[in-house]
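Here is the structure we will look at, set down as structure tokens.
With one protein chain withheld, the remaining protein chains of the complex are depicted in position.
Chain lettering (A, B, C, D, E and F) follows the sequence in which the chains are written, and residue indices restart at 1 in each chain.
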Amino acid sequence: MRLSDIAIGVSMAMLALLLSYLIVYGGLGPIATLNLRPLAVSFLNYTYNPWKIVYSAMSPEAVTAIVWDFRGLDTYFETSVLFIAIVGLIALFRGANVVQGVSSKGLSIIVKTSTKLVAPLILVAGASLAFHGHLSPGGGFQGGSFMTVAMTLLAIAFSIEFFQQKKLTLNRLLAIRCIGLLAIVVVSVYLLVKAVLLGGYAYIFQNMPRINSQYSMPSWFLDRPLAGILFFFNLSESIAVIGGLTLGVVLLLLREEELKAIIGGGEHE
Amino acid sequence: MIDMVLASAGLTLIAIGVFCDFVAAIGLIRLPNFFTRLHAATVGAIGGAVVPMLGAALLAIGYEPLGETRFILAGVAFTTSIVTMILSQAGSHALARAAYRARAAPLQPITYDALAEKRGDSSE
Amino acid sequence: MKKLTRFIAVFLYIYAFYIMFTASTTEFSLTLGFIASALLAALSTPFLIQRNLGAHDLKSFAYLLLYYFRYMIIEEYKAHKQVIKIVLSRKLDIKPAIVKVPYSVKTDYGMTLIAGSITNTPGTCVVDVDEKRHLFYVHWIYATTIEPEKAREEISKVFEEYAAKIFG
Amino acid sequence: MSTLQDPLTGIAPLYLIAVAFLTAALGLVIRSNKFFKVFAIVNTAIVFAISAYIMHKVVDEGIQLYFFGGYPAPLGIAYEIDNLNALLGLLATSIMLLSGIYSAWYMNFPRTYLYYTLFLTLLAGSLGCLYTGDYFNFFVMLEVLSLSSYSLVAYFRDSPKSIEAAIRFAFTGIISSSFYLLSAFVAYASFGTLTMADIALKARDLNAVTQFSGGVVGNVAIASAMMIALASWTWTFKAAIFPNYFWLPDAVPEAPTPISAVFVGVIDLIGVYGAIRMFYTFFGQGSIALQFRSYTLEIFQILGAISVFIGVFLLLLQEDVKKFIAYSTISHLGLIFMALSLDSGEGISAAILHTISNSFAESLLFYSAGIAIVAVGRSINTLGVLRKYRVALAGIIIAMLNLIGVPPLLGFWSKYLIFKAFLDTGKIYGVVILVLATGISAIGYFKMLFSTLKPVEKIREDPRLRNSMLADITIALCVVILIAIGALYMLSPSARKFINEIGYNVIEGYKAYYAFLSSGS
Amino acid sequence: MTPYDIILTVLTTLLALYLISFALYIVRVLKGPTIPDRVLALDSLGYDLAAFMLILSIYLNSPMMAVCALSLALWIYALDIYVAKYLEAKEVGG
Amino acid sequence: MSSATTFLLTTIMISFIINIAISLYGVFAKPSLVKKFIALTIFSDSVNSFAILIGFRRTPLGYPSIAVMPSPPQSVEDLKRFVSEAVDPVPQALVLTAVVIGLAVNMFLVGLIMLYYKYYGSTSTRRVKI
Partner (left out) sequence: MSEMLPVIMAFVAALISIVATWLAVQERDMLIATLFSALQSTCYALIYYLLMAPDIVLVYLPVSVGILPLITIILIKKTERYEE
């Protein structure tokens, strides 16, 4: 054991002690009391509140309501962080492409068949999570990552060529990602644009009618609440996530030969 | 009445599941090598997971205090059990094959190995 | 027409799963599920089904259900009993071996059904498949025989009968 | 909420991200590099116009608010823009605009749409950090900013060094932003809110109750100390102050030159801004964490001083132009931190003015040296090639004079303000450090200046050298801006008043900052 | 005592019993001499945990949480085939 | 009873802190970049867990319920009952955001480490000064 390791260990122990001190002396507030924080009570009160619609998201699911409506801005940028990571990966491996026919056989036929059978089921389960994001636990990202399971399972069980054969090239995956993201942008400014065109007033990310603005998204579809932008956000987010995460995984799965071909070129200064 | 029947059937299945789990865990500890442990793990996956999932589905239908949403639980439990049945066998097969091919786990003790002649031949 | 029957089969497969999974009969959920299942079915039909479907497939579906119940109750019970006995006995009484088990179904699904059934019954586990020679290599915890045909008799006869009926 | 809020106040970062999405999508269709250059510059210019408009509104009407989704602040996310935010936002966008024009000359490679996507998200991240009024939203924007900057450091993936620098930058960056996240959780747990103004209110008045978030929940004193301790790690990291300074001389040289300029001009600014917000708006004078805060400020003094000396001494040793500029930035950031931790309005004003001067001057150095780097290489001894490029040479000279602090350039006035702030608070050692640092770094600057006299024979064959008009325009613009601000500060009493009031506003004006909390209907 | 109380009591006992087998699985995960052993134990742990979660959602009276079980079952399978692919193939993507 | 629960929950929180310390030790002290990466993922997970525990509560009836209404409320009483039983949704929403951000950063980091290995032939940082 080196001296530096011991020093790091000691300083980490000190950090742990400090943070424990913070907890034990109530820096985080009481743990597990009967009363929630007042802000949380406000959120729970307004998440589905037909009697006070100017503060409400009209979604029975409080977490999704906070994620996509009350704090929609956070989530908008969070999606863009994922987007930046994907673009960064593409920039790292720019020029790389899946080459077909380089000794790929995947796993055994039993695994392939089982995965094949289950993949559509996982996809539809993910879609259901995205559809019901505002009614039950789940949402856009959950649904999208559920669907990504199916894609990664296929990529591993068959091989990455599988996507190439199914005409899901890297560019198309990026296109799917961008379509989803642009749909998010459109939904988030839809009411604002509408209000500007009609000469009224609306907020960015507006969902239900607000104090100064009467415009609103649909809050009910057939026999269940729709929660306006929440549903559309969930839908577009799941599309975006499935495109983006699959693209990222496929990029990381690129073979040695494919990677070797692109690096060491001459793009600097 | 029918509720009680369903609920007790569900509870029984869950109890079977607990027992199978226990056996599977002991088997995983006791059995000598990876390939024999595979069988104990199968007990854990089918008897210990699929059966109690079905039990949970039955119990949920019969257990009134859960309210209307209990059918969601039943549906999810049933679908999960089916998916688990399809996937657990594929998973153990994939692991066994990989362990055998990569020689990642010792094969002993074994009385007869029909695959030995095929070993090293990766023409497939 | 053939394409349509295939599409409908896959669609029903996905949509049935969706309905079971959500377990809700609201119009909202059913409508959206219908759209999603139709889309997914359109995407995955050529990938899932290669052969033509005929009228006998309804019968084979009934067989599948029958098989499921029989399998879950009888076969699993027998196999579990054996392995539980082995695990709980004081001295581990095992005779592990990898034996060849031939099979005769032609389709991938039938083969997967047999292999899955073998693996899912404790005591036997498919280690490898030889598709050319139609052989499973099965790891058997208490091998009573190493003869391929006898092993087939003991391990996979029931599964194969049903697999032949279900997937041809 | 009697008056309607102006959507332009909140749209800038959102718009930039949307444009970035569009850029990536268009990149699949359009192969022309020219299109993306124009596209990026036009959009950056639009955002520059928006930020100028916001600045104008802030000066005219006071603090600007925007409630996203129409939710009043503790319930939703609000943008709160006062003098400080607006000024720094204008600074960030103008440097980004310059860098955008410069990139059009510099980035002459295939697939530039990836570069411009990351460029736009970088600007979005920094603007979001500056404008946001929400403690957690700041974290998200910090990640947008950091991830784009890691990607841009690694953009020249063909050089092993840039990958290594990006890895070091990313690891430390992730840890520092995780600490910030932890502090955000502590803020929520203890103050029961995430809106900055709400925290500021409750840190001063424990019995305050607001409409949606009620009163405080936990032991606020410990929580504030913890927040300060955890977040200070992030500020020192972003601002490249002593224990966390090493990423700057690592990452900056490996990034593309326009991005290096952004690093020293914009990203450091976020650290400075965050520190000011934390120490004067949340936990300012009269707040609960007074004692711990004053300790931390003292520590910041020491850390700033150490950074100054690290900067000036290591600067003398550098052979690499980009590293030279990076260390010079570290020394100036040390000075800025010393000024802002004086706990006086003058100190903050001085820090802000010095940030402006430093950002423009260091960026100008990068823009000018960039031509030499393309032509010959990164060695400091081959700057003589700039004798062919008169504009760049002028840029270097002006920037150096500014950094040394020669009147009547802006650098002189900012150093003078720092000097005065030190004197007024009775910290004589600060004056000594300021003078010493200026003297020592002047040696380095003059060394660099002399190297421009040496003629250079070998010049690379590079298509970019044939037409350096865009680079010249950038440098000229930057020089004009630098001189103009200096002249403005010298000649216009209202500009001087504006700068002097920023510090006062930050310290005393927190009341205006959270006044809206009670005005919500 | 209503029948539902009896059900709840039995469930509590069964849930507590589950923990024993989990502990044994974890012993194998920590001890397992080879990698397939560990994965196998993790595998069984995951499937059982999925069943456990389903039962727990009855116990905690919130049926909507049950979806997590499907997610867990799927991902444990995914972990299986990742490791299998790692051991078997020259490239994970091949 | 309730004090025992509080004690256990506090211990759980301290266990997260211990995990933070251990994983940070792994990030700083271990030379291998892959090990650093694994430790980093554990670190960010532990930071997130912290928040979930903050949102936990007790209810008069015993265990709280999730922050989801089974069906839209019909009256104000429904809403009141929901508020008195549900856990705090805010930390969950924050953690959701943080998890996704962590995933994004980690994916990018893996790409970087891959290229690092391509150039230096090793993932150790002791060879190269770091």
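Definition applied: contacts are C-beta pairs under 8 Å (C-beta built on N, C-alpha and C of every residue); 3 or more make two chains touch, one makes a residue touch a chain.
Being a predicted model, the structure only gives us computed values, none of them experimental.
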In the complete complex, the chain left out here touches which of the visible ones? A, E, F
Interface residues of chain A (partner: the chain not displayed): 63-64, 129, 137-139, 141-142, 145-146, 148-149, 152, 156, 245, 249, 252-253, 256
Residues on chain E that touch the omitted chain in the whole complex? 8, 12, 15-16, 19, 26, 29-30, 35, 38-39, 42, 45-46, 49, 53, 56, 60, 62, 64-65, 67-68, 71-72, 74-76, 78-79, 82-83, 85-86, 91-93
Per the touch rule stated above, chain F touches the missing chain via residues 1, 4-5, 8-9, 11-12, 15-16, 18-19, 22-23, 25-26, 30-35, 37-39, 41-42, 45-46, 48-49, 52-53, 55-56, 58, 62-68, 87, 92, 95-96, 99-100, 102-103, 106-107, 110, 113-114, 117, 122-124, 126
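In this text, only the chains that are shown with their structure count from here on.
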Through how few touching steps can chain C be joined to chain D? 2
Contact-linked chain groups that survive once chain B is dropped from view: one piece
Just by CA atoms, which chain is the most central one? A
Chain A and chain B: spacing of chain centres that average the CA atoms, whole Å: 31
Touching two or more other chains in chain F are residues 24, 54, 66, 68, 70-71, 90, 97, 101, 104-105, 108, 112, 115, 119
For chain C, residues that touch 2 or more chains besides their own: 17, 21-22, 115-116, 126, 128, 131
Pairwise, which chains touch? A-B, A-C, A-D, A-E, A-F, B-C, B-E, B-F, D-F, E-F
Can you tell me which positions in chain F touch chain B when the two form their complex? 70-71
Going by the contact rule at the top, pick out the chain A residues touching chain E in the complex. 102-107, 111, 115, 122, 125, 129, 136-138, 146, 149, 152-153, 155-157, 159-160, 250, 253-256
Once bound in the complex, which stretches of chain A touch chain C? 108-110, 112-114, 116-117, 119-121, 123-125, 127-128, 131-132, 166, 221-224, 226
